[in-house]
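The complex is shown incomplete by one protein chain, all other protein chains being positioned as in the whole.
Going in written order, the chains are labelled A, B and C, and every chain counts its residues from 1.
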Amino acid sequence: MNLKIALFGIAKEIVGQSVLEVNAPNDQPVQQLLEQLRAQYPALGQLSSLAVAVNNEYATDTQLLHERDEIALIPPVAGG
Amino acid sequence: MNLKIALFGIAKEIVGQSVLEVNAPNDQPVQQLLEQLRAQYPALGQLSSLAVAVNNEYATDTQLLHERDEIALIPPVAGG
Amino acid sequence: MITIDLTDQPIDVPAALQLVQADGAGAVNTFIGTVRNKSTGRPVVRLEYEAYDSMALHQLRKVATQAQELWPMLENVVVVHRKGTLQIGDVAVIVAVSTPHRAESFAACQYIIDTLKQVVTIWKKEFYEDGDVWVAAHP
Partner (left out) sequence: MITIDLTDQPIDVPAALQLVQADGAGAVNTFIGTVRNKSTGRPVVRLEYEAYDSMALHQLRKVATQAQELWPMLENVVVVHRKGTLQIGDVAVIVAVSTPHRAESFAACQYIIDTLKQVVTIWKKEFYEDGDVWVAAHP
């Protein structure tokens, strides 16, 4: 399946674009997507934290991703 | 000596005036003034608390009063 | 900087917030006390605050100074208390403090309003449809 991943803040800078398209096996868990992205962009592995959001909620590591999900990569937030 | 005592809130209502003049022996302690006033105006004895202020500071029971002090009777405060 | 006021005019909240801000302070905590439409379940129609002005101002400044001793990083403190007749929704008191970081702004502001209520010589009379009461006067 094809995943579109929205990127923000330092993650957008590291990857160099604001949306990343990734080809992934069906029902891929969050953890595997993160591993794949960290392998491709080692600077992502140096962040204090890196989460995945699915449909505006933080996803767990074992959550399965689907093609129509709204997926985003969430580097350390710093609001307020 | 002659003490002028400023009255506020419910104490002013109980006594029926905003300044009370009291004749007291020299160097009277606060505690004795309070006893004298409670005897004269028993409703003062029913308040949750009754303090004396001398020159804008709360006075202790044993503090001695002087004629030129600015003295006030402080019923329970309720600012804020 | 400490700013203290006791006024029979409506409290200017934006002006107080303007005064408390400091370029070195990223955190501003503000407590605003307003007149509620009821007190212990009883409908309130209005309030009257009476103050022993000179002592109230002196005690307010003392409380603010104590807060600056307890939280030395405190930048500015503004405390304004209203007196006279107040209607429902009117602002009775504002306490605003600025600090570099937020935890201290909450702690210092709460300390000031809590202590103010214990020591500042201001008295409140609540008026109901059928009577009035000096708040806290009796056990």
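What we mean here is this: a contact is a pair of C-beta atoms (placed from the backbone, for glycine too) under 8 Å apart; a residue touches a chain by one contact, two chains touch by 3 or more.
Every value quoted in this text rests on a predicted model; they were computed, and no experiment measured them.
*Asks:* If the full complex is used, which shown chains touch the chain that is missing here?
*Replies:* Result: the unshown chain touches A, C.
*Asks:* Where does chain C touch the missing chain, residue by residue?
*Replies:* Counting over the whole complex, chain C touches the hidden chain at residues 13-14, 17, 21, 23-38, 88-89, 100, 102, 105-106, 109-110, 113.
*Asks:* Contacts of chain A with the missing chain: which residues?
*Replies:* Considering the whole complex, chain A reaches the absent chain at 6, 8-10, 13, 46-48, 53, 56-58, 70, 72, 74-80.
As a working rule, only the chains that are shown with their structure count from here on.
*Asks:* Measuring from the mean C-alpha position of chain B to the mean C-alpha position of chain C, what distance in angstrom results?
*Replies:* Chain centres of chain B and chain C, defined by C-alpha means, are spaced 25 Å apart.
*Asks:* If you average the CA atoms of chain A and of chain B, how far apart do the two points sit, in angstrom?
*Replies:* 71
*Asks:* Starting from the mean Cα coordinates of chain A and chain C, work out the distance between those two points in Å.
*Replies:* Those two chain centres are 48 Å apart.
*Asks:* Send over the residues of chain C in touch with two or more other chains.
*Replies:* In chain C, no residue touches two or more other chains.
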